[in-house]
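The complex appears here without one of its protein chains, the remainder shown in place.
Letters A, B and C mark the chains as written, and numbering starts fresh at 1 in each.
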Amino acid sequence: MTVTDQPAAASATRRLTTAKAISEAIAQEMERDPEVFVMGEDVAAYGGIFGATTGLLDQFGPTRIIDTPISETGFIGAGIGAAVEGMRPIVELMFVDFFGVCMDQIYNHMAKIHYESGGNVTVPMVLMTAVGGGYSDGAQHSQCLWGTFAHMPGLKVVVPSNPYDAKGLMISAIRDDNPVLYMFHKGVMGLPWMAKNPRSIGPVPEESYEVPIGKAAVARPGRDVTVVSLSLSLQRCLDVADELAGEGLEAEVIDLRSVVPLDRQTILESVGRTGKIVVVDEDYRSFGLSGEIAATIAESDPGLLRAPFTRVAYPDVPVPYARPLEYEVLPTPRRIRDAIVSVAGR
Amino acid sequence: MTVTDQPAAASATRRLTTAKAISEAIAQEMERDPEVFVMGEDVAAYGGIFGATTGLLDQFGPTRIIDTPISETGFIGAGIGAAVEGMRPIVELMFVDFFGVCMDQIYNHMAKIHYESGGNVTVPMVLMTAVGGGYSDGAQHSQCLWGTFAHMPGLKVVVPSNPYDAKGLMISAIRDDNPVLYMFHKGVMGLPWMAKNPRSIGPVPEESYEVPIGKAAVARPGRDVTVVSLSLSLQRCLDVADELAGEGLEAEVIDLRSVVPLDRQTILESVGRTGKIVVVDEDYRSFGLSGEIAATIAESDPGLLRAPFTRVAYPDVPVPYARPLEYEVLPTPRRIRDAIVSVAGR
Amino acid sequence: MDDELRRGFYRQMVRIRTYEEAIRGDYHADKTPAWDIGAGLIPGEMHLAAGQEPVAVGLCAHLTADDALTAPHRPHHLALAKGVDMRKMTAEIYGRETGLGRGKGGHMHLFDQHFSCSGIIAEGMPVAVGQAFAFHRRGTTNVAVAVAGEGAANQGAFHESLNLASLWKLPVVFVIEDNDWAISVPRDASTSVPSNATRAAAYGVAGERVEGNDIEAVYQAAGRAVTRARAGEGPTLLEVHTVRLWGHFEGDAQAYRGDELAVAESHDPIPAYEAKLRADGVLDDAAVQAIRAEAAAEVADAIAFAKSSPEPSPAAAYEHVFV
Partner (left out) sequence: MDDELRRGFYRQMVRIRTYEEAIRGDYHADKTPAWDIGAGLIPGEMHLAAGQEPVAVGLCAHLTADDALTAPHRPHHLALAKGVDMRKMTAEIYGRETGLGRGKGGHMHLFDQHFSCSGIIAEGMPVAVGQAFAFHRRGTTNVAVAVAGEGAANQGAFHESLNLASLWKLPVVFVIEDNDWAISVPRDASTSVPSNATRAAAYGVAGERVEGNDIEAVYQAAGRAVTRARAGEGPTLLEVHTVRLWGHFEGDAQAYRGDELAVAESHDPIPAYEAKLRADGVLDDAAVQAIRAEAAAEVADAIAFAKSSPEPSPAAAYEHVFV
């Protein structure tokens, strides 16, 4: 095991999809620790609707890779109970959009027991869930909602944008003694049946390693504008930044990777240099992540900003179905580009 | 019926508690419109745990004031179904903290059906709920969470701070064809069995009137610092502002009254004059209302702020039980005062 | 049973199957060469109900336009049987401005007068309870029907809805479509009793299970349930053992089904019912041809309507958040 922030050179050439990186992380931790198990809907024979548990049933059998009834309150609560007794459950909530049927277990139990018990009880559990839209799955199957979970204290919230981080963050999440919400965007999984995003396949070391929770990465250094993003939008930001670099505009792209704890220092440091920021967030715009970043800067020193704070986020509308509607409101490369160019004053 | 923003002179001398103002608003609307009814736990014989429905059973009988089983998903969903068929339900969720057992109905149904149906179906429903702490009710019974509901589009969110607004906002909410979440802080209800907050009793006209949803009020004009708040904290802000006025510091206190729609204009206008802001919010600090206000300003013009953006909010911890712990983290008058004085540069 | 009624059952089942076959075709048509769920004429998840027509048709034969029905993620058969306009629902599925929801809802979110859907398992059930509440308060004899899969019967909303409807003696018919599977999870891996009809006793309501995916048995059982509801005798829990001929959603390889799939495929209720009606002399070649042709024409018309309808303008995304 190595704690590292960068791919180890040795195996850097092996390329995996994010889905495969996640299932590999789980498999390695399950081999290491017999208390780790996986539970959720269609995680066994199906391998997880978005492939996060593919192959695990064959390797670990049905006592450790467990299909559940459609009873999210029941089985997430059961995960909590098992964690309280010292097991280390990984529970899948198929889509984050279903949180409303089980939020009480997530928020009033998983997240609060440690605090209410004055630190005497721990809940070492990973809740993993698929987020995001862009494929016309409509208002109940396309949200990101990390802002919702981040608002309520007691949960760590991690959101990888690429295979390398996905593996390392999953390993960190499993080993963390706190409840961790692990949110993977369907578009970063590298699924064969979705639009291909090349950054969803990448180098992943074979050995076990952790990516630290709570630490952002400067995914691309630059001097002109700070672009803060995460998840699939981060990939879009890198694409746009590459393009703009060809036009002489150097965007610094920060991949938050964790929403809780939020790495405020890395953001402030970058904005301190560039004086300009664009936050790109597929979650709803208002009362969420993007606002918190504005507050972070304004609390520190509103004078840091030499241009208005700018967000490319989901406007405050539910997710529409038809493609022209959905692509109007998603943080598309075009919206990202326009925002960066405008903030840069070009 | 009059649509007004200020107490009518005629009956301005009659003083009611906020709880009584709410139940009066409901009673008047129930008399006016036979489709209005009330449903929830202990709303009938008990009169609502926080008194919002006291007396209504006697007046309207058990077919219109309906006690439910402890099945929030069931009865909130039933409210939605009744609303879809054209009734105008007022449904009480006893404490907002219980939202996790029924959030799917609230968020995936009540809030989204209108949008998903392309405007063809309306859900004219009021969901009312008690919020807030300060009386040692612990982590599962003391939260505000308006930021949580405001983050997800499709719901209007109103939060009165005084009896006058409570009545007018309830009437507006009932008449609104959209789903409205009506959040009353236990501390503003004027309950005989809680700490007395004098501002929880005040003049309320007998006649019916609306307070417009989405419009903030300048509860106290001032030139030195803008203080933005809502609910019980607003009362605290007024108390502190009165005190500071005696010391020559004039705070302008804005009562948001609605979180969705948020009256950004009133905030910007005030900050444009004072250049200084303190947001006082009993909801969790990060990823919520206070951040959104920072973003509103920073998007408009970061140069508006002549002092760092300042918040007196619930630090990111669950609500602790013991009084010294809870009063450490609540937005107490002392914390509010310190923040205003510090931002004012005194 | 009346010949015309039986022919009507057949006609409606053929109509629904013809519709779903056409949707299926268009769904896959332009997802080539690399299959992409978000691409093509019809993007997104697509849950079709081939095999489950007897439930929809036998049930909805008892409903009027003023009765309500809430459908789950797999709603087409129910929508068509309930009388939702085929053109408008098709336009919705194709994401057009002329759709039921102007393209905002999609196939899992079809909303019409007294017809609604939810993509969240079991969460359409409480809504039906509320519709029944409104009918009851207004003194009408309308009923509300909540349809859900057998997988949904393990969700808390099922329990709360049944209890509430029974307690208040509301005119609700709860219908469970037991197609043996919840995606890849078979009933016996999700449900602690062999039949959900057993669960009726937990709420003091009538419970009935119809075996064999038999439309006439469904019709009769649903009739008893609807009659009970209209008569003020409260809810019924009706489970129908049916069959899912295709994948959970389109693109589902169904490896998990193993041999069961072939068995299921041999249980297509439409040819079976056709053979029965032919044997009974209720249908002959000509009638079958006519029914098929009529269905094909109606479906072609609806799809043509959808395809020729304009897509919504991007700016419409901002409308209808609030009234």
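Keep this in mind: contacts are C-beta pairs under 8 Å (C-beta built on N, C-alpha and C of every residue); 3 or more make two chains touch, one makes a residue touch a chain.
Computed from a prediction, not measured in an experiment: that's the story for all the values here.
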item: Contacts of the hidden chain among displayed chains; value: A, B, C
item: Residue of B:I26, B:A139 or B:V228 in touch with the missing chain, whole complex considered; value: B:A139
item: Which of B:T18, B:T73, B:S200 or B:S258 contacts the chain that the document leaves out; value: B:T73
item: Absent-chain contact - pick from A:G40, A:G133 or A:P153; value: A:P153
item: For chain B, the residues touching the chain missing from this view; value: 41-42, 44-46, 49, 67-74, 97-98, 100-101, 134-141, 192-196, 315-318, 320-329
item: Missing-partner contacts on chain C, residue numbers; value: 154-160, 162-164, 166-167, 189-193, 198-199, 201-205
item: Chain A residues touching the omitted chain (full complex); value: 37, 63, 68-69, 71, 73-87, 89, 104-105, 108-109, 113-122, 153-154, 156, 176-178
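In this text, only the chains that are shown with their structure count from here on.
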item: Farthest chain (mean CA position) relative to chain B; value: C
item: Approximate Å spacing (C-alpha centroids) for the pair chain B, chain C; value: 41
item: Chain A-chain B separation of Cα centroids, rounded to whole Å; value: 32
item: Mean-CA-position distance for chain C and chain A (Å); value: 35
item: Chain A: positions in contact with at least two other chains; value: 73, 97-98, 100-101, 138-140, 316-318, 320
item: Where chain C touches two or more other chains, by residue; value: 101, 103-105, 109, 118-120, 123, 156-157, 321
